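The complex appears here minus one protein chain, its other protein chains still in place.
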Amino acid sequence: MDDSRRTQWEHRMEAPLSVAALLFLASYAIRVLGHDLPGPVLDLCLAMTFASWAVFALDFAVRWRLSGRGLSFVRHHWLDAVIMVLPLLRPLQIVRTYDAVRRRHEQPRLSLHARVVAYAGMSASLLGFAAALAVYQAERGAPGATIRTFGDSVWWACSTLATVGYGDAVPVTPLGRLVAVALMGGGLALLGAVTGSFSSWMLQVFSREGDEKPPGNSPGASRKDNG
Amino acid sequence: MDDSRRTQWEHRMEAPLSVAALLFLASYAIRVLGHDLPGPVLDLCLAMTFASWAVFALDFAVRWRLSGRGLSFVRHHWLDAVIMVLPLLRPLQIVRTYDAVRRRHEQPRLSLHARVVAYAGMSASLLGFAAALAVYQAERGAPGATIRTFGDSVWWACSTLATVGYGDAVPVTPLGRLVAVALMGGGLALLGAVTGSFSSWMLQVFSREGDEKPPGNSPGASRKDNG
Amino acid sequence: MDDSRRTQWEHRMEAPLSVAALLFLASYAIRVLGHDLPGPVLDLCLAMTFASWAVFALDFAVRWRLSGRGLSFVRHHWLDAVIMVLPLLRPLQIVRTYDAVRRRHEQPRLSLHARVVAYAGMSASLLGFAAALAVYQAERGAPGATIRTFGDSVWWACSTLATVGYGDAVPVTPLGRLVAVALMGGGLALLGAVTGSFSSWMLQVFSREGDEKPPGNSPGASRKDNG
Partner (left out) sequence: MDDSRRTQWEHRMEAPLSVAALLFLASYAIRVLGHDLPGPVLDLCLAMTFASWAVFALDFAVRWRLSGRGLSFVRHHWLDAVIMVLPLLRPLQIVRTYDAVRRRHEQPRLSLHARVVAYAGMSASLLGFAAALAVYQAERGAPGATIRTFGDSVWWACSTLATVGYGDAVPVTPLGRLVAVALMGGGLALLGAVTGSFSSWMLQVFSREGDEKPPGNSPGASRKDNG
């Protein structure tokens, strides 16, 4: 019965959490990018950031309560815990929602590799955007900074995520560098998943095409390539 | 019957589309690299670029018509849609043509991994060349640019595709950086497929060699390594 | 009987070796970072470094003796030999210990991929930290050095391990560059294992989730994706 109540709660919170995640990202972005807006607007943004974050904390607490478990809940729902701390990652649920919508319409699901590519790619983009915001805020006024506009910051985030690292725009403050290290750690693992899945998916497409084209010609030959 | 007409159309358009793709790339390259050519020549190039692009748009439209489907056609033929928007990728078909030629001569096909390496490697090269052209055009006159010759631009594209990113030649204009980000996104996924397939192929070659060399010595041992 | 004595020895040395490894790392770090400490303290650190190293050498020698084998022992226990030379890697055993503790409590083990990620990730972090220490020591007083503080050195190690390589902080001395090459060699292989396993693990999670969600809908479809 606890389980059914938890499922119900999760179902009911789906929409509010998505809205809260978008509010979180939007209010943070406005606060960072619109630093020449009047003070009250910025304060409002800050309040909105905290309010949307509180929704996540509340959701996590309620689900913990409903589970009736102790610390083991956190261990088994560490992804939810991570999303609670970093609500920026919430939009990831969009992929799941899109998937559910397709299933309802009885369309075939996205293939496994496509789902991983979409999931990991979107997480990496969101991480990159959030990191660009955070680094821009940290570097903006620093002496000797090479990241001076938000465009520089996005450019830096892209070249970091791709592990290209030109070095023409680099964080120089300790806080900026800390964000950069977090971006490297998270982003590279995610992008490794993207390229790995993309590569597997490409092999699958090519091997399927190979099977289809020569219908009578020893299908075993191309199946062997698959192994 | 629609299907047979579509197949017929695709068969008939093979050669014109390949010519159009080459014209597209050539005319764009001439316009960018030969910027000291007389005006009418450059205008001719621009016209040729648009004309060859129109061939792709037309082909896509006709095939859409013949399919008798709505938007779902675009979803299922997204690769064709991408090629329509970026005809530079059309030469990819060369691999398929080469493959068909080999099959007609009853020679064994390229192995699966070799095909993926060839396909992805060629796409990456073409993307890199096109990006080098576009970045050169964007950066040529920019103040403080480090990409001043087409050679610099090709060098930049190579070091970006390899994710080395020395940073001695880097786009500084917004347009150049946009092209760079596109190159990173597309190129890295493709090169990930290249190295992934190359690695798999190498494992296959080594494991096959291992099977052949010691003919009587427990072939199961090396087969286990394969799993 | 030799085997049982060796197992006994290994069991008894577990705790002392862990302590020695921590002492080794700590004393080396203090010696490098606390270079303005009074001389006797630094001498004590140096002595501690050598003493803890001696524990590893002794352990290796005893186990070699007990094995009753010649050089083939070194060949089959090359990981132990590496740990003897570079005791910094000893803390890797923590993962094994954690694993053992879980088993004792009859909890499920960490999954294979999670274990590889944890192992390789921790090794890479430790290598990076040790390399940052060594490079800082080598570069500190060098003319024209761009690595001037320990923070710079850690930042350099992170950007090197992620293969980003901004180039804003780079070793210029031969010794520093030697350490850097060692870090690249070791770190990249380990991080390749991390991203590879993370990618496999993500595919596994997604494919399992796919199996669970649509319980009646042709489980074969998603199992095929797995292959």
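Residue numbering begins at 1 within each chain, and the chains themselves are lettered A, B and C in the order written.
One rule holds for everything that comes next: contacts are C-beta pairs under 8 Å (C-beta built on N, C-alpha and C of every residue); 3 or more make two chains touch, one makes a residue touch a chain.
Predicted model only: the values in this text are computed from it and were never measured.
Novice: Who touches the missing chain here, C:Leu37, C:Ala61, C:Val82 or C:Ala189?
Specialist: C:Ala189
Novice: List the residues of chain B that touch the chain left out of this view.
Specialist: Contact residues on chain B toward the absent chain are 151, 155, 158-159, 162-168, 191, 194-196, 198-200, 202-203, 206-207, 210, 214, 222, 225-227.
Novice: For review purposes, identify every residue of chain A that touches the missing chain, sorted by number.
Specialist: 163-167
Novice: Using the touch rule from the top, list residues of chain C that touch the missing partner.
Specialist: Residues in contact with the chain left out: 103, 109, 111-113, 115-116, 119-120, 160, 163-167, 170, 172, 174, 177, 180-181, 184-185, 188-189, 192-193, 196-197, 200, 226.
Everything that follows uses one rule, which is that only the chains that are shown with their structure count from here on.
Novice: Same residues or different residues: which describes how chain A and chain C meet, taking over half shared numbers as same?
Specialist: Counting shared over all numbers used gives less than one half: different.
Novice: Given that chain B is a copy of chain C, what angle of rotation, in degrees and a multiple of 5, matches their CA positions?
Specialist: Best-fit rotation on C-alpha atoms: 180 degrees.
Novice: Could you please state the distance in Å, as a whole number, between where the Cα atoms of chain B are centred and where those of chain C are centred?
Specialist: About 40 Å separates the centre of chain B from that of chain C.
Novice: If a residue has to touch 2 or more other chains to count, which residues of chain B qualify?
Specialist: 163-167 - these are the residues of chain B that touch more than one other chain.
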